[in-house]
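Just one protein chain is left out here, and the rest sit where they should.
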Amino acid sequence: MKKINLRLRRKATPKSTGTVFQPPGTISYVGEERTGEVTTETILYDVDHYSKQDGIFLDQLKEDRVNWFNIDGVHDIKLLEKIGAKFHLHHLLLEDIANTTQRPKTEFYDNHIYQCIKMISYDAENNELNEEQVSIILTEDAVISFQEKTGDVFENIRDRIENSRGRIRGVKSDYLFYALIDSIIDHYFLVIEQIGEYLDRLEDEIFIEPTKDSLNQAQDNKRMLLKLRRAIFPLRESISRLLKEDSSIIEKRTHAYLQDAYDHCIQIIETVETYREINAGLRDMYLSSVSHKMNQIMQVLTIVSSLFIPMTFVAGIYGMNFEHIPELTWEHGYQYFWIINAVIFFTLLGFFKWKKWI
Amino acid sequence: MKKINLRLRRKATPKSTGTVFQPPGTISYVGEERTGEVTTETILYDVDHYSKQDGIFLDQLKEDRVNWFNIDGVHDIKLLEKIGAKFHLHHLLLEDIANTTQRPKTEFYDNHIYQCIKMISYDAENNELNEEQVSIILTEDAVISFQEKTGDVFENIRDRIENSRGRIRGVKSDYLFYALIDSIIDHYFLVIEQIGEYLDRLEDEIFIEPTKDSLNQAQDNKRMLLKLRRAIFPLRESISRLLKEDSSIIEKRTHAYLQDAYDHCIQIIETVETYREINAGLRDMYLSSVSHKMNQIMQVLTIVSSLFIPMTFVAGIYGMNFEHIPELTWEHGYQYFWIINAVIFFTLLGFFKWKKWI
Amino acid sequence: MKKINLRLRRKATPKSTGTVFQPPGTISYVGEERTGEVTTETILYDVDHYSKQDGIFLDQLKEDRVNWFNIDGVHDIKLLEKIGAKFHLHHLLLEDIANTTQRPKTEFYDNHIYQCIKMISYDAENNELNEEQVSIILTEDAVISFQEKTGDVFENIRDRIENSRGRIRGVKSDYLFYALIDSIIDHYFLVIEQIGEYLDRLEDEIFIEPTKDSLNQAQDNKRMLLKLRRAIFPLRESISRLLKEDSSIIEKRTHAYLQDAYDHCIQIIETVETYREINAGLRDMYLSSVSHKMNQIMQVLTIVSSLFIPMTFVAGIYGMNFEHIPELTWEHGYQYFWIINAVIFFTLLGFFKWKKWI
Amino acid sequence: MKKINLRLRRKATPKSTGTVFQPPGTISYVGEERTGEVTTETILYDVDHYSKQDGIFLDQLKEDRVNWFNIDGVHDIKLLEKIGAKFHLHHLLLEDIANTTQRPKTEFYDNHIYQCIKMISYDAENNELNEEQVSIILTEDAVISFQEKTGDVFENIRDRIENSRGRIRGVKSDYLFYALIDSIIDHYFLVIEQIGEYLDRLEDEIFIEPTKDSLNQAQDNKRMLLKLRRAIFPLRESISRLLKEDSSIIEKRTHAYLQDAYDHCIQIIETVETYREINAGLRDMYLSSVSHKMNQIMQVLTIVSSLFIPMTFVAGIYGMNFEHIPELTWEHGYQYFWIINAVIFFTLLGFFKWKKWI
Partner (left out) sequence: MKKINLRLRRKATPKSTGTVFQPPGTISYVGEERTGEVTTETILYDVDHYSKQDGIFLDQLKEDRVNWFNIDGVHDIKLLEKIGAKFHLHHLLLEDIANTTQRPKTEFYDNHIYQCIKMISYDAENNELNEEQVSIILTEDAVISFQEKTGDVFENIRDRIENSRGRIRGVKSDYLFYALIDSIIDHYFLVIEQIGEYLDRLEDEIFIEPTKDSLNQAQDNKRMLLKLRRAIFPLRESISRLLKEDSSIIEKRTHAYLQDAYDHCIQIIETVETYREINAGLRDMYLSSVSHKMNQIMQVLTIVSSLFIPMTFVAGIYGMNFEHIPELTWEHGYQYFWIINAVIFFTLLGFFKWKKWI
């Protein structure tokens, strides 16, 4: 199987060439090269019970409890196929899980729902967004979550399950499904806040001392906002479908929570759009700053040149060696020379004052 | 409970990180840090009766009158829970009231309506918009309004109730509900008028004497208009839903008033959009002003340099110490020198005149 | 009653603060301060009869004729209330008539239709648009028109009624209603033609000799086009509603005429949008003109400086007083000096020619 | 009758003032002044017969054949009225035919269809689009086409009818109706191709040697594309209506052809939009070219000035007449002077090289 090592700096590659010219439906991992071992965990709970184990124990699935199988790594195709067989997943669905360049989407199957979603974190060092694709499958009594690698934003959910905080232990798998999505969306707010702060700093920098790199950073910001937008726009549609589609797996009382998540999506979208507008405005501020500086430079040049060039000309005249330059022999010729220069100097100075250049 | 002290200068943080990683449905205050006491008032009235008391007296609720409970401060979670219990409010609704970073929205419940709305005022000193979230709950015979802090735009309503001005005393709680919303919308007109005046002043400043800060202020203006837009757009939808949704709590005759409020929203939206366009035009005017100034500076430099540099050259020639420079010994050499210079001078002057640079 | 004196120069105040904090439904004049007397006229006609009187004679209303009451001035609230009582007008409608900052709209009542529309004229002197709100009420056998002040675009209609030109005398009040609207829309074409001509002149000016004020005028133009757009867009919707809503007051055969008026609205909208695009293009033309001029100035400066500065340096060398400068004593030193300078001069000249700067 | 002589250079007057203040429904010519005689022709054909005559012979109309009446000139109101009477045309329709500033539209009447369409040709000399309004009326067995003046794009149709090329002789009047529309749309492709070529030339010119006029021409191009857009957008709607509306006059098998014409409209619209984007990009290319040139000029100025000004200063020092300047008396003073200058010269040259300015 061909794996693709994507250029990671700034590019937003839509779909890697890895799957091109593969027969459709072939399950093959597409994404950043990953060779690490796939780690897994199994959490089973209901109001009274709770167990957590490393590894996937599909045969321990208990129908009266919520079974959460979490897989960190989708490059182990055999594991995918094993899980697919257990839960009767469509081969196109497995292909989607293994392809980490999917667009967020929701798909409804007879007895399960597939949700693809992007987990995004802000990498302050490189000022870029890291994206990890999370696939969540919801069945009547199980939730299977696939992540690209270890480390996620679900710690609080694990904690709430373990310590029975909130209502999570008393409700069914659809609530856990919602909780995972909500956790990812909540994390977008953190990302957006960091972009917002970066935007503020950049705005200050451009106003005070714009550098050659300033607009470059605005362009980077634009890329980040575009990336965020590409993650959140389809997610909004997705959740809207979860709300509208009448699936028996999602209970009515979970709808209020999904509606809440939907509202958050709208809020994020609005903020992203606002930031995009503010970011676009940076360019005008930059131009303003730069043209202001240019004007100042030109003023200094003009003032100095205009003051001294005429006076240098006058000095040049009396440096000439004509035999008959009457002024040279005048008694106070040199004093007159200074008077003429003073007149030139102060006249020009007054002119510049009047022009408000000094 | 974690409280968040938001950076207040210009940032429009959508949802604070305070609620991230909290189990959904947990009621916790989100917004600017507030420690002041929550002040409350209870106003009861019908055509014949009127009473006003400080404090919330939920047990005095009279079904045949309009009961207005106003709470200034939503950081007292216990009070929220008490009111929630009395009126059977959903815990997600209480969470929304306590989270002051909500998007304006309307929610219909079985026997009450929840309206979230932004009260906006213009802070001329810092040239920014202050935003306060108002949550209004309408039941059959009561209106409960939650504000972030003391001070509001409802004085005229209190006055109309107390003095029986207009029809407010003769109608039911839905009219009071409308009156509160209308009061807030009316206040937007004041805000927009002040932004408009600021825009005019800025336009004049940019035309007459643009400073480095001018485009910065246009950017600030843009932020304000974006903020206003984010408050008014969802409000329009909201009122549209109040008009369309067939709720028994809102009487038919109140619809004409809500339609009026809806028209005002449209008017505000159109003005905001117009101002955004005018604001965007400021940039062109700025460029025009700056390039005009730059042209003037360059013209002065060019004219002075072009006039005197050639003449200085001529002076330089006759300052040379060659043994045989015939002109130096001519009788009228010095006079000829001046004639040559005059020719150079007036030729160039004519050239500049022709170019319309002077 | 509080009257508002609006800043009239360029501002497009949406709704004056005059009505803020007034109980909804209070009839109060909002708009430019007007103290002049309200003038009125009453025109009655059918195929065979015609009468015209100054003053409003509501008691002379004849059911078998078309009764046109025209009121120039809406600041006389008592007159409004008298008319409102006679025709059973809703108090919110009267409030709308008195508020001259309304958005154009159509409202259907049980036995009358209310149309709000903006009469616009171009003030060439100040290059701005004057706006006057016209409210027209259509009942089964009467048309009541309210204008802000004396002077309108209805002279041709009065003339057609008096002299039985066209079909106006033979048809009912809905045709007169249409004719008034059509007359106002037709006037928009005049306004648009004048803006178009202004735009052409401005384009020529910017191309030939752009001034500091040029982009300012483009900004003013933009404001005018925005104002026109804000008048015509809702009017289009309005007429569309008149066509769709099935009112018994408007006869089927009038629909063809209203459709015609609708087409004109579309045509005006398209022209306004075209002009907005052309107006936006002026900025690029301005930049082009200005940068062209700047380039020319810089070229002159560069050419003059580059030609003479090196030669002045050469002259400076031989003006030095070193004891041993061999060239100074050469027999043809001075001639050689000129040859060197000529070489410098023509080399540089050739370079500039090659660069196409001269 | 009032005729209007429109300013023809670049203006896109929407509706002339000629009809303003005329009673609606008055048939009056609006458009460019035309005094030439109206020329007409009558073509009758079916599979077996064909006749062509100059002049309009309405009484020769044969119900079993296709009767095509073509009128070149709509300023002969009497002729319009005669034709109107013969075919029972609505007076508003006749008004539309005579008003050459109409927007393209389709109108369905009981037994005829009215199509207004713009015939556009590219005037390479003035780089502008000439527009001629064509009105086509389709009845069961006749097509009446009105043009503004002699000369059209229908020659190929006349040829196909005369020589029985294609299927035109075997089908009914609706096919001729389609063929006329199709011919006009096909001509748009020619116009668009010429604009495209002009755009390419302009792009090359701006890249190689932008002139002051370049952006002006881009603005002219923009006007042309806007004009084309205003002709083609409503036409698309129009044909869409011809396809949807269920008129008995248009046979089902003609639908495939109309669908084809519709596809062509879409194609033209897409190209127009593409060209508009490319045209907008010219501005950036112009800025790029101009700023490149400016940079070059400034570099030359800076290099020459920076090289010679310091050296001239050094020469100035030793041109001074102080009594005690020790260097002047050094034996190799003059040589040292040259060494100092060489150092200055090559240091600066190195600096410019490092800056990549030379």
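Order as written gives the chain letters A, B, C and D; numbering starts at 1 within each chain.
Keep this in mind: a residue touches a chain if its C-beta (ideal position, glycine included) is under 8 Å from a C-beta of that chain, and two chains touch if they have at least 3 such contacts.
Worth saying up front: this structure is predicted, and the values here are computed from it rather than measured.
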item: Candidates D:Q53, D:N111, D:N126 or D:N156 - the one touching the absent chain; value: D:N156
item: From D:K52, D:R167, D:H332 or D:K353, residue that would touch the chain that is not displayed; value: D:R167
item: Chain not shown: contacting residue from A:L80, A:V272 or A:I309; value: A:I309
item: Touch criterion as defined above, residue of A:L58, A:L79 or A:L215 at the omitted chain; value: A:L215
item: Subunit A residues touching the omitted chain (full complex); value: 7, 9-17, 19-26, 90, 92, 103, 105, 209, 212, 214-216, 218-219, 222-223, 226, 230, 283, 286-287, 290-291, 293-294, 296-298, 300-301, 304-305, 308-309, 311-312, 315-316, 318-321, 325, 327-329, 331-334, 337
item: Subunit D residues touching the omitted chain (full complex); value: 155-156, 160, 165-168, 178-179, 182-183, 186-187, 189-190, 192-193, 196-197, 200, 203, 207, 256-257, 260, 263-264, 266-268, 270-271, 274, 277-278, 281, 284-285, 287-289, 291-292, 294-295, 298-299, 301-302, 305-306, 309-310, 312-313, 316-317, 319-326, 355-357
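Please note the rule applied: only the chains that are shown with their structure count from here on.
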item: For subunit A placed onto subunit C, the superposition rotation in degrees, Cα atoms, nearest 5; value: 145
item: Copies subunit C and subunit B - interface residue numbers shared by over half, same or different; value: different
item: Subunit B-subunit D separation of Cα centroids, rounded to whole Å; value: 42
item: Interchain centroid distance [CA atoms averaged], subunit B/subunit C, Å; value: 26
item: Per-residue overlap in subunit C, given as positions that touch at least 2 other chains; value: 287, 291, 294, 298, 301, 305, 309, 312, 316, 319-321, 325
item: Category of the chain touch graph - line, ring, star, complete, other; value: line
